[in-house]
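The complex is shown incomplete by one protein chain, all other protein chains being positioned as in the whole.
Right, chain A next:
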């Protein structure tokens, strides 16, 4: 299968800075990042100056920039949501975004993994959502479609979202990690696979990449927990956004891949401490999943923006009355589309 060669200037790497000293982060990722343009967005709540080493082609955005560029809005870019501002101002086709507490991982042979290159490969090779290939990604070297795979489905569809994974501290929720405090993910599963159409998955924001032209508006900071914090255990915004992206991709006939690349995630935070806050996110998922599994988008919704608007309406109608957090989410989704359209029409 031929792969469209990707130009470096088609990619933005967006990093949400929740800590100020990013020296070791950028030095560790230098070999994989330095070819590309980077957008660093500083958490508006972070007071200290950012420390970023030289040698990168980047733009840094702080609270003042966010306020100036977006203007008055109900959307909060605080905490992990700051990265969405980076998605908004980017003009590139592909975005890769990794949490600032992640390091390059090593594969089973002991070689460092170029997560950026793997995400790019995932996004620029087709996805196969309509039929499961038991040898996983058929476009990888050394693999192919297996016997019984219909030929008419072997062209695949465009991949719009690439969800990577994490070694060491996996993205488990607080109750699970608190119950198994020493559990770390040591299993490097050497596979990329397409998540089948109509199958939903919890999309973690820790290590993702996407086709901004295809689904950009569908990644939004909308579902904010009342006591959202600065550790992933205290958030759900990425899961909500990611699941909406999957529903939209299924509707638009685009693919979502999961698996490689891995990043190595620092041990940090305290699951038990996070547990003390109400398990708001855990409880919300009980409603979110059945709702999204039954969401149907009208045939007239032909773009990601249209889909987000339709979903926002349905969220408000069906979930709005059960918990105010959903009503706010629906409003944020609509507001996001408004801001997105404004940014896109603005001369660069």
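In this section, contacts are C-beta pairs under 8 Å (C-beta built on N, C-alpha and C of every residue); 3 or more make two chains touch, one makes a residue touch a chain; residues count from 1.
We take it that contacts and distances are computed from a predicted model.
The UniProt record for the undisplayed chain lists the protein name "UDP-arabinopyranose mutase", from the options "DNA polymerase epsilon subunit 4", "UDP-arabinopyranose mutase", "ATP synthase complex subunit 8" or "Trafficking protein particle complex subunit 8".
Here one chain is not drawn; of A:82, A:165, A:263 or A:304, the residue touching it is A:165. Considering A:9, A:134 or A:266, the position touching the chain not shown turns out to be A:134 (whole complex).
Across A:61, A:77, A:94 or A:145, the residue that sits in touch with the chain not pictured is A:145. Checked against the full complex, the candidates A:21, A:45 or A:190 give a single residue touching the omitted chain, namely A:190. For chain A, the residues in touch with the chain missing from this view are 108, 131-136, 140, 142-153, 163, 165, 170-173, 175-176, 179-180, 183, 185-191, 195-204, 232-233, 236, 239, 243, 258, 281-282, 285-286, 288-289.
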